[in-house]
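Shown here: the complex without one of its protein chains, the others still in place.
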Amino acid sequence: MKNHTIIFNNPVYINETATIAGPKEGKGPLKNYYNNILENDLLKEKSYEKAEIKIHTSAIKQLLNRSNLTSKDIDCYFGGDLLDEIISSSFTMREIDGPFFGIYNACATFAEGLILASCLISGRLINRAVCSVSSHFATAERQYRNPLELGSQRTPLSQWTVTGGAAALLETSNKTNIAITYGTVGKVVDFGVTDANNMGAAMAPAALDTIMTHLGDTGRDVDYYDLIVTGDLGHAGSRLLITMAKSKGIDLTKNYNDCGVLIYNREAQKVEQGGSGPCCSGLVFCGYLYTKLKMGIYKKILLVPTGALLSKTSSLQKESIPGIAHALSIELV
Amino acid sequence: MMLDKEKQKEYLAEVRKEMPKTKHFSTMLKAFITGGLICCVGQSISLLIKHFFPEFDEKTVSGFTTMFMILITCVLTGFGIYDKIGSFGGAGSIIPITGFANSIVSPAIEHKREGIILGLCANMFSIAGPVIVFGISASILVGIIYLFI
Partner (left out) sequence: MEIFLTYLKVFLVGGGICLIGQILINLTKMTSARILVTFLLTGIFLEAIGVFEHIKNFAQAGATIPILGFGSNLAKGAIEGAKSSGLFGALTGGVKAVAAGLGGAIFIGFIIGVISNAHSKS
């Protein structure tokens, strides 16, 4: 470990991914990169929470199927989501026979899982791990904002919680040559943003902090990467990050993008600032970016999922919104 | 890491520069049209009630008009239509009595899955509760003030 960056000397291979996208995501620009697209986001369940659990479960089961493994072959599962007490992940694991770590870093949960799993695998403590995340528009909307049927306007700053589930299989052995080489663990950064609709502004400082720490620790340059991709800063949040990075002497205009920007067609799908939620980076990475890595179009990616660590209670008590971001260097080796 | 207060202000000023501006004109126009139309619907209902039941006094007519407006809203909310009117009209769909009815029925529908008593009934006034508390308290205050003048 160098400063805040963990060096995975024994490479950790991402050998398989599975994605389940909601109906709206399935109409977005990345629709060809998902394994499954749902036609209905209730899935004939009694509640949207139950539907999210079902999505999460089938993401993991599909991952196991695709890699010809059973649930017992996995040494450790890392899962997380947005709901109170991360019920979607925990309840998912009732169906799956395996040791489980439930984790929460809001929308950066996917990166947290990947880093933790990579540590164990690279240290040769375990051989195989599954990292999974899920989120659902209807469950997040109810928990963080208003009832679905309340006639209220979405502010121009708002973001759309991604519906879907994503899972990735991490192993010591190389079936593919896609490997996690570095992981930079982020700090909780709070710049005093209190508007719960403006999560891009709350998370951008955390993303910048982590990107700078990563570049400093590894001695790499921005140009080293084919793509630096943040989690869910949205359109305005990414612009803010680019401006802030420029003032620190980092040029992000060439090879930078944001999963929240990539996942929807902003104009046609009326999503204001773009997507959000743990599955935003989950779907974009496991679907789109993973395919591009496999095809060799991208060779070196810095994935920086970002999370806004707020709750409805903290917002009502006028607390500002702390942000966090973890960075993962994913390369063809 | 928490930024100190001075730097926070600088950052928030920078954020304001980057963030998209609210479209004042179009939202205001939409609110005006939606609100105006809802009031016209109310006017038509009260005229119809007056027409068919000429024996009703003014209070009864206005009571029935309100109930009718609430009924229409609740049905539209149940079918998932009122929130579309709401996302178009903004304040135009919140301020009429229909917005009040929507704010009662929408959490009721949302929390039905946690049971009728602790879910639906307990959450019915999660948004409209303050309206009733403030309304009744203020009216009692006004009544008491009138006792002394």
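Just so it is clear, A and B label the chains in written order, and each chain counts residues from 1 on its own.
Note that a contact is a pair of C-beta atoms (placed from the backbone, for glycine too) under 8 Å apart; a residue touches a chain by one contact, two chains touch by 3 or more.
Predicted model only: the values in this text are computed from it and were never measured.
*Asks:* Sort by label and list the shown chains the missing chain touches.
*Replies:* In the entire complex, chains touched by the missing one are A, B.
*Asks:* Among A:Ser152, A:Thr184, A:Thr230 or A:Thr306, which one touches the chain that has been omitted from the display?
*Replies:* A:Ser152
*Asks:* Touch as defined at the start, partner being the missing chain; which of A:Ile6, A:Ile53, A:Ile74 or A:Ala138 qualifies?
*Replies:* Reading the full complex, the residue touching the unseen chain is A:Ala138.
*Asks:* Give me the chain A residues in contact with the hidden chain, please.
*Replies:* 23-24, 41-42, 48, 137-138, 141, 146-150, 152-153, 155, 163, 195, 197
*Asks:* Considering the whole complex rather than only what is displayed, give the residues of chain B touching the chain that is not shown.
*Replies:* On the side of chain B, residues 22, 24, 27-28, 30-40, 42-43, 46, 62-67, 69-71, 74-75, 77-80, 83, 89-92, 94-101, 103-105, 108-110, 112, 116, 120-121, 124, 127-128, 130-132, 134-136, 138-140, 142-147 touch the unshown chain.
Keep this in mind: only the chains that are shown with their structure count from here on.
*Asks:* Going by the contact rule at the top, pick out the chain B residues touching chain A in the complex.
*Replies:* 1-3, 5, 7-9, 11-12, 14-15, 18-23, 27, 77-78, 80, 82-87, 89-90, 93-94, 99, 102-103, 105-107, 109-111, 113, 127
*Asks:* Help me check something: in the complex, which residues belonging to chain A touch chain B?
*Replies:* Within the complex, chain A touches chain B at residues 46-47, 142, 146-157, 187-193, 198, 201, 205, 209, 236, 239-240, 243-244, 273.
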